[in-house]
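Please read through the structure below; I'll follow up with questions.
Every protein chain of the complex appears in place save one, which is left out.
Right, chain A next:
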Amino acid sequence: MSDTLRFKRVLIANRGEIALRIQRACRQLGLETVAVYSEADADSRHVHEADVALCIGPAAAARSYLDPDGLLLAARMTGATAIHPGYGFLSENADFADAVEAAGLTFIGPTGASIRMMGDKITAKQAMRDANVPCVPGSDGPLPAAMEDVHAVARQVGFPVIVKASGGGGGRGMRVVERAEDLTQAVALTAKEAQQAFGNPTLYLERFMQKPRHIEIQVLCDTHGTALWLGARDCSLQRRHQKVLEEASPPGIAPETIAEIGARCAQACRRIGYRGAGTFEFLYEDGVFAFIEMNTRVQVEHPITEEITGVDIVAEQLRIAQGEALRIRQEDIRLRGHAIECRLNAEDPFTFVPSPGTITRWDLPGGPGIRVDTHVVSGYTVQPYYDSLIGKVIGYGASRAEAIARLRTALAEMRVEGVATNIALHQDLLADPHFQRGGVDIHYLERWLAERTAS
């Protein structure tokens, strides 16, 4: 980077493995780092290695990592002129992004306006429709009053459909309709329930996706009109909406299919003037993609995309924030090999109860194609105040089978003592024949866990 940098010192408004990941990218680009931390994280690795470290509050996130005023004051006191929010915490808080820029600092992420647009499901979906990004087919508004018109909508959307109350939410006020002959009764019943439960009988309907996979597209956009898509990830293995294991590229989906949806995402970014890294999340079933939401930040699972594209996503975020133009073109991006990430949590592998405590032994795996992103060192204490992610083991291989084999060997090499971890769960998943075949849906892991408990 040149001498005319917009910023030379970056405040990392996060903790854990992502704080260290951002710090590494900053150092590789010759940027200084400021670590702000809560009292509970005083002994963190990125805190020791920062150019400036400042304790900004107690363990409670509301008074440290989630305190926008405190973070802005900390930037001022430490001379940082850019803030990287990481993921979680304030990373998708539009008001914070605006406040950072209003203070004359650089927010390493999209504009507050973009974050706000994507944070609201209705405006996000509208923006996607306008940009030709496929959304769940549906009535696109309230159901018409005449029943024959409702039937026409449902036929066009395609059965099965799900009838939902506008005022509903949290799994209430909705009914799945498999066949056209059940539609009339279902609409009448749901409207009545919606009136009673929410005081609003307004309904809409959408295609009901029964066994969708979670497929997402990584994008990277500069401020000079270039928007790239960096392949897709499959994050279908989830428990309680938390991703457990992710892979890139999604097995069994034709590269041309991914390329088409990827190009649409990049086009949508150009259209809305998106800046920085982002992820379009989709449900995917029977060849149909349906937009769910856009994450306007770097994601936990970004390393698998880095492995198959060779692009350092965090470094690119920093360069984009400096105002530089992306040096890679879409045609330079080749998706090579296969990468899988296992999220390691300090938790019981069977009950999932968090297991905070001091890690007394921490032997990491190695060898070709193995990457470990972690802030943990031997003697590190896993705090009970934050999430239990202690690291990510990423396996890369020329083929999916090779990536799996490398990961299984790597996990078998790991020795962790002092806290419980979910390594055993990952080992079981990687050995599972359905997983090995590839393409399981988003309900697979929960079903698999239920069966494991039953047997």
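Following the convention adopted for this analysis, contacts are C-beta pairs under 8 Å (C-beta built on N, C-alpha and C of every residue); 3 or more make two chains touch, one makes a residue touch a chain; residues count from 1.
By definition in this document, contacts and distances are computed from a predicted model.
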item	value
Chain left out of the displayed complex - its UniProt protein name, from "Branched-chain amino acid transport system permease protein", "Lipoyl-binding domain-containing protein", "Ring-1,2-phenylacetyl-CoA epoxidase subunit PaaC" or "TIM-barrel fold metal-dependent hydrolase"	"Lipoyl-binding domain-containing protein"
Hidden-chain contact residue, picked from the options A:D69, A:E181, A:E331 or A:E451	A:D69
Which residue of A:E39, A:D98 or A:D348 touches the chain not shown here	A:E39
Touching the absent chain when the full complex is considered, from A:M77, A:A325, A:A398 or A:A450	A:M77
Sole contact to the chain not displayed, among A:L5, A:L29 or A:C55	A:C55
Interface residues of chain A (partner: the chain not displayed)	39, 53-58, 63-64, 69-70, 73-74, 76-78
